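A single protein chain has been removed from this complex, and every other one stays in its place.
So, chain A:
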């Protein structure tokens, strides 16, 4: 095939070259400048100010997994956005929640979603859950240059493993290191408090309904102690985004469902500001 085929309007050779089922590989071959990892950041002094997303939590229950996030984005000590969305479906059986630099995170999610969809269309079959988790690892690693400049993206990946018939959670570090979490996990600035909260409340026999309550409790506790995490905003009707993935696939709780859960918790917290108490022994 001719090298310069763009002018004729036909599909360029790279489009018709058999081989990879990966959209990122194709992009790297055809227009490498569009890959986020190939961008070079000029050297800068100090920290770049950009909106940061904060806390994401996940918890597994028998038959599925719940992934949820608060709605705040901060820039330094300022609230950049009150109703940002940080939890996205990755495909029918998985979801990804992102903490870190919002702009880069949203781009990463978009590319990740496309990567999974592209594979599915080309191969006619879905990637395994491990395969998806590994793909996300690669993407985080390609952002390492940015992360060194303070523009890190640290996601939490959760999905229903169709082969093993259970919900699974994967957490990442800034270098793309991946580890599977048992039961529950959190990432972002409020993650320390959220993890502490879930540590005391989590049991591995919770129902779906209980698990959604658990993650909102954890987000509440994170917002309670971390100024960058947003709590339920009753006045503006902004509530956490809660998603559930089961055998039936991905489902995002409607605003009303999420509001109802958050308000029930809020109601209880009016009497007991620190939330439910665990037994001492």
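As a convention for this text, contacts are C-beta pairs under 8 Å (C-beta built on N, C-alpha and C of every residue); 3 or more make two chains touch, one makes a residue touch a chain; residues count from 1.
Basically, contacts and distances are computed from a predicted model.
Chemist: What does the UniProt entry say the missing chain is called, choosing from "Proteasome subunit alpha", "Cation acetate symporter", "Peptide/nickel transport system permease protein" or "Acyl-CoA dehydrogenase"?
Modeler: Listed in its UniProt record, the absent chain's protein name reads "Proteasome subunit alpha".
Chemist: Based on the whole complex, identify which of A:34, A:148 or A:165 touches the chain you can't see.
Modeler: A:34
Chemist: Please identify which residue in A:48, A:79, A:122 or A:234 touches the non-displayed chain.
Modeler: A:122
Chemist: May I ask which residue of A:41, A:79, A:114 or A:165 touches the chain that does not appear here?
Modeler: Answering carefully, the residue with contact to the hidden chain is A:114.
Chemist: May I ask you to list the residues on chain A that touch the chain which is not drawn?
Modeler: Residues 1, 5, 8-11, 14-16, 18, 23, 26-27, 30-31, 34, 110-111, 114, 117-118, 121-122, 124 of chain A touch the chain that is not shown.
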